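Data block below; observations after.
Entry: chain A
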Amino acid sequence: MENLAQHAEDLYCPEIATITRVETLTASEKRFEITMPGNRPLNHKPGQFVEVSIFGFGEAPISICSSPTRGPSFDLTVRATGRLTDKMHLLEAGSQIGIRGPFGNGFDPQDFKGRDMLFICGGIGLAPLKSLIDYTLDRRNDFGRIIILYGTKNPAEILFPEEIEKWQQQTDIEFVMTVDQADEQWQGHVGVITTLIPPLELDVKNTIATVVGPPVMYKFVLMSLKGKRIPDENIYLSLERRMKCGVGKCGHCQINDTYVCQDGPVYHYPHVKQLEEAV
Partner candidate 1 sequence: MRKDLNIDVHHLTRVEGHGNIVVNMKNGVLEKAELDIVEAPRFFEAMLKGRNFMEVAIITSRICGICSLGHQIASLKATENALGLEVSEQTKILRRILTDGATFQSNTLHALFLAAPDFLSVGSVFPLVNTHKDVVLAALRLKRLANDIGDLISGRAIHPIRCVPGGFTKLPGAGDLRTLQEKLKTEGMNDLRFIVDVIASLADKIPSFTRETEYISLTSPEEYAFYDGVICSSDGGTYPVEDYLKVTNEFVVSHSSSKHARFNRSSYMVGALARYNNNHRQLHPFGREVEQKLGLTAPCYNPYMNTVAQLVEVAHCIENSIQLMDRLLTNGIKFEKPNQTPSRYGQGIAATEVPRGILFHDYTYNRQGNIVAANCIIPTGQNLENIDDDMKKLVPEIIEESKEEITHKLEMLVRAYDPCISCSVHMLDVEFIEE
Partner candidate 2 sequence: MNALDEKLNRFTKYKISEQTLRKFIDYLKQQAPVFAPHHNGEASYSYECVENSAEVVLSYPRTMQPLKKYFLPPREVLLNFNIKDNTFSKPEIIEETRIFFAVHSYEMASLKRLDYSFTQGHVESNYVSRRKYAIFVGISYTPDESHFSKSVGIDVEETEGFDLFLLPVGDGYFLLEITDTGKRLVEGFPGLAAPDTTEIKTEPLQFKSKIKYHHNRLPAVFDHVYKSKVWDKYAEICVGCGTCNLLCSTCYCFDIRDEVDLDAEHGTRTRYWDGCMLNTFAEVAGGENFRGSLARRTRHRLYRKFKYITAKSEMLHCVGCGRCSHFCPVGISMTDIVNDLITDYEEKQNKEKI
């Protein structure tokens, strides 16, 4: 115990950071720019998350949606769904919030050097993936093709319209979007995200597929990827579970023998393939 005591951490104490910018994205999602004390960089990896806390309203794990290549501030995209997230939506620039982290297993983009990148994002799943998308865009020459598939329930739920417009214009990015249900103005694709996969022409061996979305999405996307013959080793997922502590103690996020907050949220697909509870 004594020697371990030297490494003991006050795991549950947040750092008080500042919200430096707030942007309304949709009716239920906002983007927050967060600046750590002393403007220090968070030093995160794409795909990692932080525990955001507001005293009296609790804590919630939120993915970092900006790339570490931009900083020192970082971005969070938050959907208002409950105690903490509703309250956060009421906060303005200048407000203080608590941050613990970064936590969890993120992507190691160096490992993908030279590969074609296929991003498949459903709904708010674009937020965590955006950190990696931005990373690849900032180091554009390190990667091959960049393909982004993005699906939402309806056009009103589309996140990051500014970025999306840019991506659509950029010739070195293949960006395809779909909605489950269109409205009058919508002129793009209609249909679930899996309908975007079969038409793709891919160099499957060289393509890294990353998938983030609501729980129901994974099973079907994985089936489509299998249909495309993308090897399992080329697939990465980011999973979400109920989570309290973020540091592998509270037990809530456990999927079979793995802790999402430690071994995830980003998983190499072969690691979770055998886990019954994963997808």
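By our rule, contacts are C-beta pairs under 8 Å (C-beta built on N, C-alpha and C of every residue); 3 or more make two chains touch, one makes a residue touch a chain; residues count from 1.
A word on the picks: all candidates are chains of the complex that A comes from, given by their letters.
Source: prediction; values computed, not measured.
Student: Counting any copy, say which of 1 or 2 touches chain A in this complex.
Tutor: So the chain touching chain A in this assembly is 2.
Student: Could you please specify the touching residues of chain A with respect to candidate 2 in the complex?
Tutor: Contacts found on chain A: 1-2, 4-5, 7-14, 16, 53, 55-59, 81-82, 96, 98, 215, 240-242, 244-245, 247-252, 254-257, 262, 276-277.
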